[in-house]
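Let's look at subunit A:
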Amino acid sequence: MLLSALIILPLLTAIALLFCNGLRQVRVLALSGAVVQLIYVLWLLVVYWQQRPAGDAAAILFEEDHLWFTPLNIHYHIGVDGIAMAMILLTALVAVAGILVSWSVEKLNREFFFLLVLLSLGAYGFFISLDLFTLFFFLEVAVIPKFLLIGIWGSGSKEYSAMKLALLLMGGSALVFVGLAGIYFNAPTAAGHTFDLLQIARAAIPAEAQKLFFPFAFIGFGIFTALFPFHTWVPDGHSSAPTAASMFLAGISMKLGGYGCLRMALLMPEAAQAYSGIIILLATIAIIYGAFATMMQTDLKYINAYSSVSHCGFVLLGIGMLTKTAIMGAVLQMVSHGLMTALFFAAIGMLYDRTHTRQVAQLGGLLKVMPFIATVFVIAGLCSLGLPGLSGFVAEVTVFMGAWQNEDALYRIATVLACASIVLTAVYILRAMGKVIMGPLAGTGSLGDSLPDAGWNEKLAAGILITGILVMGITPFWIIQLISG
Partner candidate 1 sequence: MNEIPLTHILFLSTALFFIGMYGLFTRRNLITMLMAIELMLNSVNINFVAFNKYLYPDKLNGVFFTLFIIAVAAAEAAVAIAIFINLYRNHRSIDVEETEQMRY
Partner candidate 2 sequence: MMSDFFILMKQELVITVIIFILLLLKIGADLSNEKMLQLANALLLLNLVLGFIGNRPGVLFNEMFLANPLVVLEKNILSLGTLIISLQSSAWLKKHDHVPEFYILLLCTLLGMFFMISSGNLLIFYVGLELSSIPLAAMANFDLGRKRSSEAAMKFIISSAFASGLLLFGISLVYGATGTLTFSELGALIAGGPLQTFAFVLLLAGFAFKISVVPFHLWTADVYEGAPVAVTSWLSVVSKGSVLFVFVSVLYTVFKPIAGSWYNMLFVLSVLTILTGNLFAIRQHNIKRFLAFSSIAQIGFILVGITGSSQLAAASVVYFVLIYVFSNLAAFGVIALVSAVTGREQLNDYRGFYRTNPVLSWVLTIALFSLAGVPPTAGFFGKFFLLLAGAGKGNYILVTIAALNMILSFYYYLRLVKAIFMDVNEQPIEQLSIPAYSKLALFICITGIIVTGLAGYVYDYIHSLSSKF
């Protein structure tokens, strides 16, 4: 019951949202729901620390197992290990921040918050489920809210982006389905066919079956985390979405994919071994090519979206390298990127709300007008270019270290190329920062330098995310312990 609460709380919040009206009520309710959830997650974390056998990150805690569909041996089976715990924490943080930044959404606010909460619910369910069926269930639960959020509250060519996102993700989950079906019928478990992660992991899947179904599952999940060349939904989707939705998308939803890929790789080690070359190739392409593509973007949101493609490449790289350290790095990168990109989108959203443009060329010197937002922007940027002391560095250096432990020469080359991205990132981040934050003032329109700086809610939102980033960047040891003992 401890863990089901993670799903039940948002569910109750969502249902309650349907019955209240007026922006004031709605947002207060949504926020309080999210905050309660955050507190609960933190408490859960503490409990987890206490209960978990020392140094054993693989230990599954808070297990619950109810038979759901008897004939198919489908269970409602949930539980968390260190990794899942980290992802849940990320979700809780981003959720609160996301609700805070969309404090004054004008149209259809009830539906807006309802969908946001639903999205977070999907993420929670996904991360805690130990049964592949429930995993898939929650994966798809999270798709539709994205479509509606982008399509209704978005900007620019929102319908197109929403449709593109929905269809690509749908394709992804279709592939995932095939993979799961294959696993279901081919895992020689004692309990006959089953979706149960733990049992499947125990009963090794025959190698040829792995080789057949791993690509389906991996690519399927990969699409969710911007696997090249299926990343095209990322730029359009993120940049059309409203601020909060972008934060949820990049901060949480893309992590579903990474987490899924990770689970699949752990579930089918032989296949992962066999295909790791391709994974590395795609990941490296995503990293480098994403970075270069970012340089040419003129819209802040596009810049961040493309950089997300590049950064999520690190997740796949870490998974593909298959060394313990690299995988640890992948998880770190997921958490770090979640916080960092959410912060970045929040900052961009705040700028956009005031200047009504996201074109780099039209902005300039905003540090003078809105120091707080500018600072947030700078911190996000520095985190994204991997500045030590912020979470990005911890994640990336771990990935590099782990990747280098893979002695194959080609993998080494891939690693070096990936390292090169720290320069490329610096280039595009500094170009954007130098133009938007520094330089002569521009883009403030008629208001000149009387544009308001961040409000309390925005300050709070940014504060939460920055705290996360700093804590992870300055004291990485505890999260390392959390995810890898």
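In the analysis below, a contact is a pair of C-beta atoms (placed from the backbone, for glycine too) under 8 Å apart; a residue touches a chain by one contact, two chains touch by 3 or more; residues count from 1.
How were these candidates chosen? In short, all candidates are chains of the complex that A comes from, given by their letters.
Nothing here was measured: the structure is a model prediction, and the numbers come from that model.
Put simply, of 1 or 2, the chain that touches subunit A in this complex is 2. Here subunit A touches candidate 2 in the complex through residues 67-72, 74, 133, 136-138, 140-141, 143-144, 147-148, 151-152, 158-159, 162-163, 166-167, 170-171, 174-175, 177-178, 181-182, 184-185, 212, 216, going by the rule given at the top.
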